[in-house]
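All protein chains but one are shown at their positions in the complex.
Moving on to subunit A:
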């Protein structure tokens, strides 16, 4: 069949300027393939009226229908029966199939008057579904498969030794292991080509995500079977909601859905994001990528700017009730889960908005009784209006607190893990715009009226900032130099802050504990349990420091820090050549540092440290890509139970140490046995060889002493006898007369 005009590709190789306007011809010769049946709807549920009232009814109906699409009286057919009565239904032709669809969507199931409810369907649909035989007249109960027990998805938490799992992706294979501290991690399974791009744990560790060109897959349970799949073709990134109920998949390329796609509908065609319900594996809603507001070409250099997509673009509220996306410079759209309808059917217009963050925990503000979620956002200076940071509560959409700021170059929002504080790191420029300095605006969210504390003692630019998880202390890294992509890493300084001690309840003002100058550090990794922090230099060519700090050191506290709620102590410094990634295990006992082949090819592999920075293991692995600890869900123990355990820790650790010892002995035994065997094999081989050699020497009439073997035992300390010879040589001799 020759292609119709509709099927011709938009871009057919002509220069758009030369393209002629064919629209009039197109209209004239356009072939209506569906013979217009698509434009018909069937309206049911109309009142039954006599012939003479029919006119009136049609008119009334049309008045309603024309709100959805164009139609007119002679395009409406309302049949009458022998008694001249209408029969409660009508056929209406619209101008186009789209209008017909719109009419069916709008009016189906809506009341016509007090007694009548309309049923509006497309004629083709009635034909498709309503024809005889299409739908069985009798009811058949749907077949429900026998119940079969599924794997327990949280089985790994029941490990008798309470060990943690980790996944390693190296070369083409992905392996899951039990952490065995100093010893080789115990391999649970290893699968070649398990993922095509990378692996990722779900936030609570229930699933392992693998990424394929056909989409994302989740795996779990002791058999590591495929539990869910999300067929998003060309999927590049995934993001699972905090409670693991929903998943966002994103592809750079818009999805192309074909008619017969078994999973996706035309709804997803041309979209980049799909938000899925994990349990049903069904898409909830799909979206296109926003065009980024930032310029595509650098003004100064004329070079195209590499666009970085903000990830995650859809941010989950802490309880998975909402998911929100920002349209930079304009608005935030908040969707209610699981229906994914826009909250109050409107987006929230915030002019100039640059970034927003949900509180990472459901906030419990003093004086606020009802349910709320908080989000923090900021807008830059627009004209004469100052820059603003705002806190908004959802679903009320009220601004809880705002703060005006001046001379703002950039701002970053940092929530504390319990949502108790949000620190806004504000990079401010001087009037001349030449130098930068950073202020910290700390919103005390839980306190009445949300007071804001300002830390403006920092003279330099802050390049990194991190709150202590579940705590109220923080670490930041500053640099005097503008961070540029140079070979020499910038000199940085690391500062530690904590609240002052105050009488009574509450948290004192934030005070600097100490600043460590002349570092190259650029990354901060807090232990998930707080207290310990690793400050590191990653992605560097020259410097690979890992500094292990303790903020509650149990030793003596310097006099100068007596008013502070911390006792800072550097426990250890390590050095991992080429380190690119650092990951704490979920219990905060171990730190894994890795050098990934994705970043460079030198000495790829990982190190494992204890929380105090003692190197437990190092392993070089060719083509090492990822090491990720399996996260753990929140503990089920009550506060009291936890306290009890902490109190009896000594008794527990005695048991654990004993277990460790037994385990160690067992493994050592195996190694020793193996070595014993190797050694005896070698010695046997040597004895044989020596015997043969002696035999041969005898045959040749030589002595049977073998070079370098018999003297093995003597002189073991290597202290050879040293003979020094002094040779005196007379060069010249003459007499000198002294007067």
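Worth a mention:
Throughout what follows, a residue touches a chain if its C-beta (ideal position, glycine included) is under 8 Å from a C-beta of that chain, and two chains touch if they have at least 3 such contacts; residues count from 1.
Please note the rule applied: contacts and distances are computed from a predicted model.
Per the UniProt record, the chain missing from the shown structure is "Eukaryotic translation initiation factor 3 subunit I", taken from the list "ER membrane protein complex subunit 2", "Eukaryotic translation initiation factor 3 subunit I", "Protein SDA1" or "p-loop containing nucleoside triphosphate hydrolase protein". Within the whole complex, the absent chain has one touching residue among A:87, A:280, A:430 or A:541, and that is A:541. Within the whole complex, the absent chain has one touching residue among A:636, A:700 or A:727, and that is A:700.
Residues of subunit A in touch with the missing chain: 541, 577, 602-603, 620, 672, 675-676, 678-679, 682-683, 685, 689-690, 692-693, 696-697, 700, 702, 706-709, 711-712, 715-718, 720, 722.
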